[in-house]
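Before any comments, here is the structure.
Of the protein chains in this complex, all but one are displayed in their positions.
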Amino acid sequence: MSARLARHGRLIDRRKPLQFTFNGRHLHGYQGDTLASALLANGQTLVGRSFKYHRPRGIVAAGPEEPNALVGLGKGAGFEPNQRATTTELFDGLIAESQNHWPSLEFDLGAVNKAMARFFPAGFYYKTFMFPRAAWEHLFEPIVRGAAGLGRVPQEKDKDTYEYFYHTTDILIVGGGIAGLQAAEIAGKSGLRVLLIEQTPDWGGRAMVDGVQINGIGAADWVEKALARLRAMPNVILRSRMMGAGVYDHGYALGYERLSDHDPKIPGPRHRLWRIRARRIITATGAIERPLSFAGNDIPGVMLAGAVRDYLENYGVSPGELTLVVTNNDNAYLSAIALHEAGLTVPAIIDARPEATGALPQKARALGLRVETGCAIGTVHGGKRVTSVTLCNQAGSGAILDEIPCDAVAMSGGWSPVVHLWSHCGGKLRWDADQAMFRPDPARPPRGANGAGFVIAAGTANGHLAAEAVMEDAAEAAAAAVRALGAKADPAKRATARSMPEMPILPVWSMPANAGPKLRMKTWLDFQNDVKVSDVRLAAQEGYESVEHTKRYTTLGMASDQGKLSNINGLAVLADSLSRDIPQVGTTTFRPPYHPISFGAIAGEARGPLFKPLRKSPIHDWLDANGAHWEPVADWRRPYCLRRSGETVKEAVTREILNTRQNVGLLDASTLGKIIVKGPDAGRFLDMLYTNMMSSLKVGRCRYGLMCNENGFLIDDGVVVRLSDDTFLCHTTSGGSDRIHAWMEEWLQTEWWDWQVYTANVTEQFAQIGIVGPKARSVLEALGGMDVSREALPFMAFQEGQIAGIRARVYRISFSGELSYEIAVPAALGQAFWNKALAAGGDFGMQPYGTEALHVMRAEKGFIMIGDETDGTVIPQDLNLGWAISRKKDDFLGKRAQQRPHMVDPNRKQLVGLLTEDPQVVLPDAAHAVEGPKRANGMENIIGHVTSSYYSPTLGHSIAMALIKGGSRRMGETLRFPVADGVVIRAQVVDPVFLDKEGERQNV
Amino acid sequence: MRRYSAFAIAREAARYHTGWGRAWRNPTPKKSYDIVIIGAGGHGLATAYYLGKNHGLKNVAVVEKGWLGGGNTGRNTTIIRSNYLQDESAAIYEKARSLYESLSQDLNYNVMFSPRGVLMLAQTEHEIRGYKRTEHANRLQGVETRFIGPKEVKRLVPIIEISGPRYPVLGALWQPRGGTARHDAVAWGYARACSDMGIDIIQQCEVTAIRQKNGAVSGIETTKGEISCNKLGLVVAGNSGVLAEMAGFRLPIESVALQALVSEPIKPAINVVVMANTVHGYISQSDKGELVIGGGADGFNNYTQRGSFHHIEETVRALIETFPIISRLKMLRQWGGIVDMTGDRSPIIGRTPLENCFIDCGWGTGGFKAIPGSGWSMAATMARGEPDEFAAAFGMERFIEGRFIDESVAAGVAH
Partner (left out) sequence: MLSLHCPYCGVDVDETDLTPGGEAHLVRSGSGSDDADFEAYLFMRKNPRGVHFERWRHSFGCGKWFHAARATDTLEVFGTYSAQTKEPPQDVQERIRARRPDWKGFGKGDRI
């Protein structure tokens, strides 16, 4: 049984007891515990179930590399699945539950026993579940998918908030162990800006647990002093509980700061994502211990030797009463000695090396510990808990020499530098055969914008395991970073460190060396995903030889620890199976993040109303208060209609149309784009941009214009006004203003940069209000201040002056076919003008109207709408807009494109009007017309589609426009539109102008 | 080839699975083949498979510079759908989708085609119109899709927020027989079946030059020696421009990075594929329980397989708006692939300016779903020497004629 000891535990505060629950059981811990240490302190060694076989799983590690101890944390709107117990700080009232079992953790019906597991080797699902065909879809897949996943699905909307933080620094140092602290001191003294981050709440990393002496004092004391010195440096920022999550191109890095996970009562955001831009990044991220591959290494109670030491020294927790140590290196002896000195029993140290003569083994022997060299674990016995291990020769195939009772196993297969951040952005690794590890290759670092390496690995992360070498390397790394940035550093002014000397490791990838298939089927590589040595060998045997193939075929390293424990061991097994060297097999690509980060943090503040901020017209609030039925239009919202109480949307639209046609309507057109184009070459420029001739437009007049892209397709339309000799005002669609302004600038800056033209997007400077309908002139006269008579302000003219005491530009333009004025006033006066217009219009029956009435009225007139009649593949000629294409101009954007063979094909789709046979039937939006028999491939012969379709209240029948192949030659033809459920609607091709073909209504 | 089945597994289990043979052979290249395909991704392997299966052409080699299936085939979000607007696209994608229906049986390799249904959300009036247009087109093209209302969307995806504050869900285009498949298995399954027919798959073999004689292809030079052939197929997403340059012609293609990410595995949360084009994000849940998420592509040329993080941010934001409960889940891994974007974002299949050299490329962000159809069509095109019925519209000449196949018309950005 794991338990809390009376002594030890440098990180816990025994005066501050905490309560928490695990699977409903009330348990106790201390301030400073992690959930993992507190669970072990309570004897809870079984913490979860594996993914594939639902095997019992215990805590293996003490850091983010933990593959097993994943729990559901919290409840309701604060529930979070898959949280690692090892990185969860305990707080009072914490609620945790284990995952992936039914009905309970102790008794899981999903568990696959040893005999059955044989039928589910790597990739078995690729070889079966295929017959009969329907069985996969209806039987097997539902079972597979039902069994998927680990954690429960959150049921409620997240109660917490998140934020971003931008930070620019000269040097980012990731990792607050002694290497990171040493690097920060050297770098800090240079005066450069330094950010030092540490993922845990505590500084100093493993040095204290490993008994390192620095500058002649204990590591803990040195760390305190170093922190004090760093805190006194104004150019150094320290942040704990902040993980270096990813390194990206050009010195970009993500810092994941957990602000209140350790105490949910802290107000404010839960996580903060730092978007860091650093000129140099030092990765002092330490190393992760590797498991050893022996049969039964997945049974709860088998832990990493370093983690055993962590729990003992940091939290005063013993993993068991009888902890056997198994190793291929000296480092694990530290754990044996620590356990022994804490009064616990270490029944044996099993060392795979033929001999162990280093200082640590000697000390262990001197303490009376049993050391078995040249030996291995044959099998671990136990179910939900280790009960004993068998001893065998490492060189053999598992013949039992002895059986040793124990309730915990501390294993060490050596240490692997944490190279993730080095590798994220392309840093390469080299294989260090002496230390049996991949370490950063300084000759092939990730390269930044200027081509120089911008990441420098330091200390253990750079492959240095001894404390003195760590300090030296960290100082050199910092000095290199500082010098690269043109400042001065003196790496000699570093601390010196001392740790127990260690003899070389013996690479051991299989225990015992000649383990047969039976043992290999019980030897785990990936504890969470249940990948065993036998699986990797099978993959190699079947030709999945590349490491990527093996990984994907077996799912090795694809669990939520991303192979932090399993990758190197798996690689070694693969290499051995293929009789290749490890570096020949290579590694898989390390991808961000180093450790999972919350989606909430990635989204930051950009949620709800801030997800995409809304643009509001000056009349927005009034419309909102007066029945606006909103629809999104680009970044704006526009009222589809303004509903009166008791009215349906459809009734409101009909009322608005009829009232505008009969009396007068009021429209908020402020969202229309308004771009000023000014300068001696403004006319020449607009002649290139529009298909029409704009330079010939007279001052005071308006002209409808079309814009195409270089591919010939229509991209925008609107009315151009010549304000003065060298100044034009270009109206664009609501969605088009930013795009078209950028379009203008692109041409002016990158093609015609010698032309003297200036542009300004003034869309939001003006409110633009349409007064539309037969009584529009009367309303304007009532508002007073400007002569708006037919003579003074004819159709397609404009005037500047005062209306109702407000400075205004009045354009006599019409998108409805009615007598119509659009009045632009300063945005700040928009609501005032709107109010005055409403007041003045009351006597004339004026009512505001929305976008749907606008759409119906323009369709009645056969006016096109960008986005309805166009879709990015339509040229003006398709829309019978040839009249708006100047024949006098040599060139304009899109002209050349419109001359290509397919663009002049008479069979292109062309715009036509449609009248349904039954005038009360409205064609569905986007219905397609077909002709003749089906094609050879079984498809109907589609000849076009409806672009706009409405019931016209003005005309009392339905109207539609459509783009039909060769449409202009089909006048009078009846077309078939098969719509849903076998219904076919017939409609006759007609001219698309349905109302007032002569334009008498607008020309009054 | 040993057939795969439950019985075979049971038999092997008795001897600890020591009897399984290689899934595909590892041959030394011959001096000469009738046909060489460059690129052992899904498209290249499928091309080789249908050359053998449909046209009896088995003296074929597929050469691959890395490992088979190591490119975009193994990097995508595995979505399969055919709800395309334009006739030409609907035809080839529906062909592909229908081949996926029985691919596991055809290949005797379970590719786990999962026709769970694909939803494309309409979040603006404009999008509603676009998807209704696709629905109308699909009905006449023989592609089964339906425009459904927000209530039915909510029924299919209970965790969706249909009344979001910014972009409420107004409806969706629903393709019930769209879905996903296991991407690696598609490559592996085709590779195994090719190998079984005698087609040589030569991995770790980089092409260094394309040899020509009298304006026609005569062979290739590779890191494993020279290989001569009568016909050559370039099927190398992400590297098409480089290969085309070797062959001496230009392509209307730019290569950009497209990114994807997965969450940690959770219990079943979402049973269909959901694509939200207005907010730029798409999501499905893998058979392992991970949420598989994709978003927008970078706008600049890039061969690094690393994209910019802001795309990940935008995608995740969009999906939290749409699925608020995912906020407390965590991102496990993000990655990128290099996709070839053509001038109209539709693929190129057909002949090239070099005689007897054919190309299949430019699938952009939508290549995985097309693999069987693309291979089918490319094989027919190569066998006959001229475009088949599917490829006819996708020739390179369309760019000079101004005859585009533009799907952005209705579907927005993502595939």
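We just call them A and B in the order they show up, numbering each chain from 1.
In this section, contacts are C-beta pairs under 8 Å (C-beta built on N, C-alpha and C of every residue); 3 or more make two chains touch, one makes a residue touch a chain.
Here the structure is a predicted model, which is why all the values come from computation and not from measurement.
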item: Hidden partner chain, touching residue among A:N113, A:Q749 or A:Q920; value: A:Q749
item: Identified contact with the non-displayed chain, of B:E144, B:E254 or B:E386; value: B:E254
item: Residue among A:A342, A:L838, A:A897 or A:V921 touching the omitted chain; value: A:A897
item: Options B:Y49, B:F309, B:F323 or B:W376, residue touching the unrepresented chain; value: B:F309
item: Selected from A:Y252, A:W422 or A:F863 as touching the chain missing from the view; value: A:Y252
item: On subunit A, residues whose C-beta touches the chain left out of the figure; value: 248-252, 277, 426, 447-451, 710-711, 742, 745-746, 749-751, 753, 890-891, 895-897, 900
item: Contact footprint on subunit B, counting only the chain that is left out; value: 239, 241-242, 245, 248-255, 298-304, 306, 308-310, 342-343, 399-400
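In this text, only the chains that are shown with their structure count from here on.
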item: Whole-Å separation of chain centres (CA-atom averages), subunit A against subunit B; value: 22
item: Touch list for subunit B against partner subunit A, complex; value: 4-6, 8-10, 12-13, 16-18, 20-26, 66-67, 69-70, 74, 87, 90-91, 102, 104-105, 108-110, 112-115, 123-126, 128-130, 132-133, 135-137, 139-142, 159, 165-167, 182, 184-185, 188-189, 203, 263-269, 279, 285-290, 304, 306, 308-309, 312-313, 316-321, 324-335, 389, 398, 400-404, 406, 408-410
item: Subunit A to subunit B touching residues, read off their complex; value: 51, 78-82, 118-119, 121, 124-131, 133, 136-137, 141, 144-146, 148-158, 160, 246, 248-249, 252, 254, 275, 425-426, 517-518, 521, 534, 538, 541-546, 548-549, 552-553, 555, 558, 560, 562, 589, 591-593, 596-600, 602-604, 606-609, 611-612, 614, 631-633, 640, 711-712, 867-868, 871-873, 897, 900-903, 924-928, 930, 936-940, 942, 945, 978-980
